[in-house]
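A single protein chain has been removed from this complex, and every other one stays in its place.
Right after this comes subunit A.
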């Protein structure tokens, strides 16, 4: 509850009322005044002074001076009369009503003020922007004008040069006509020697060049040129590259990826299998095992070949050739599903598709295609054969097989 201040003093004359409220030690910054035409409230926590004025005042013309521990209000009366007392006695409801009105009024005023401020700021910004734009436009125009002047100057020079060209061309023609009418052998001889002496390095490109060449009669032979060169042929070869395509055609990133993969595959040897302890040293080498498997395949011993490849794959899962060759073995053994699995695995390892692994991919596709066809899944088989044909379009046997499969499909549908 704020403390009500009652020790205020007041004086008046015909048209003004002076009210003096002691601030009781509160700082001026903490003083808050609400004043309407009938009501004055000064709140300076913890104190409160409010008064319901005897008569209406003109709030806009009134002023408040707050400082030196006292607040002095100079209120302009609306009507010029002396008040009997400062405040009126009005009942509580009316008091409340007046208070609320006062607060509303103050709020309105604040709102108006802030709105006015906002619009003013906006206008100023707009003005600033417009001046900026104007300045920049002027700058641009100035540069444009300079450029146009240059252009006009250059054009004028060009036209002038062209005119002189034309004039000299006309002069030449006139002179030539004169010469043709007046046959003067001595003159011809003189000019011939003159021209022969002049080295070709002299800037004949200029107008002067035109005049000298124009003066010569048409009957004169051109100066002696060396004979045509005796025929020669130079054979050339083009820069060899690791991948024989130009930089823009080469698929360097894929090629490098493939090479890296190969290198990794070489290194990835999985050696912590328990069964390996009783294997000989050479039998732990996947390459040796692959060779063994190949030899067994050639000899017709497909089961043994599969065993060799199995062991090699256990050691190193990343060599595509192992899967591909095992697929061939399974094909011979008519384990068609296993053949399909292995050739699929081989193809997975043979990504990215580059020229270097094309033959390997070709083989894998053919093997898988054959397996599909044996299983009578002709459509899948055709897909693989088509892929193989894409790698090697010129393979006659492949084309024949693809056509055969296509016929079978068309025959059965």
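Just so we're on the same page, contacts are C-beta pairs under 8 Å (C-beta built on N, C-alpha and C of every residue); 3 or more make two chains touch, one makes a residue touch a chain; residues count from 1.
As a working rule, contacts and distances are computed from a predicted model.
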Exercise. Which listed name, "30S ribosomal protein S6, chloroplastic", "GPI mannosyltransferase 1", "Beta-amylase" or "WD repeat-containing protein 92", is the one UniProt assigns to the chain that has been left out?
Worked result: "WD repeat-containing protein 92"
Exercise. Which residue, A:96, A:147, A:167 or A:266, contacts the hidden chain when the whole complex is considered?
Worked result: A:147
Seminar exercise, completed: Full-complex touch with the removed chain, picking from A:68, A:85, A:181 or A:237, is A:237
For this session: Out of A:25, A:226 or A:300, point to the residue that touches the absent chain in the complete complex.
Result: A:226
Seminar exercise, completed: Residues of subunit A touching the missing chain are 143, 146-147, 150-151, 154-155, 158-159, 161-162, 165, 200-202, 204-206, 209-210, 213, 222, 225-239, 241, 244-248
